[in-house]
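Complex shown without one protein chain; remaining protein chains in place.
For chain A:
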């Protein structure tokens, strides 16, 4: 399978990339790791006339600590996230999640920026970014702006990115020391998108849940924050009745597609189970 013809551009700066994307218009696509876009191009489901390869752009890679935040360049690969001592120390759920994305070869090329900006409901990082309260840095022809992950996703493949804009970095406030975390993903095989997945970040105090955030992957056209489920567990010790209540609250907002991964009822059912497992595992990890 060979993609349709396109012109290849390799800018060296963010400004040049933005300029190319805004002047070339709708027929131009940024190319990050390419492991979503290139297969789509081979199937001719995507036929961009111009590809703006971001691999030559300085300053889009790297992980740095900035006070209470970790800032990750958009072209940082999943493999680099997994190799980072800073991420291991401050946001370990990112590594747990990255390890469940695709396979080793794909993780050498696949980037966090591509994963969060593509708008594919199957991508794992978007729900996690909402759970962590991350913000995205966008650069465009009108300048830069910050968009909260929670405000970014509008529908399947529709995001807050305006024409000519590029996600350049992701900023995540480091969760409190001793927090519990878990990303539970049910998939049919290595490399598959989630049948259902849930991210949980929580803190415990005196054996009871003090704070909690729950995110859901591939259970709607966009990633979801399950606020009612999170609220249901605050002040509890996650007893079986509470876990069931949280799962039911999460299931109430799920609107998965019926596809090869199963009918709607099944995906909601296992979605609830992912929420319960993630809550329990996160609580067990919390100090």
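Observations on the structure shown:
We adopt the following convention: a contact is a pair of C-beta atoms (placed from the backbone, for glycine too) under 8 Å apart; a residue touches a chain by one contact, two chains touch by 3 or more; residues count from 1.
By definition in this document, contacts and distances are computed from a predicted model.
One chain of the assembly is not displayed; among "Phosphate transport system permease protein PstA", "NADH-quinone oxidoreductase subunit H", "Formate dehydrogenase gamma subunit" or "(2Fe-2S)-binding protein", its UniProt protein name is "(2Fe-2S)-binding protein". Check A:79, A:145, A:269 or A:285 against the missing chain and you find that the one touching it is A:79. Of the listed residues A:58, A:190, A:260 or A:287, the one in contact with the hidden chain in the full complex is A:190. The chain omitted from view is touched by exactly one of A:42, A:89 or A:188, namely A:42. Remark: the omitted chain is touched by one listed residue; of A:11, A:34 or A:272 this is A:34.
In the full complex, chain A makes contact with the omitted chain through residues 1-8, 34-35, 38-39, 41-43, 51, 53, 55, 79, 102-106, 108-109, 190-191.
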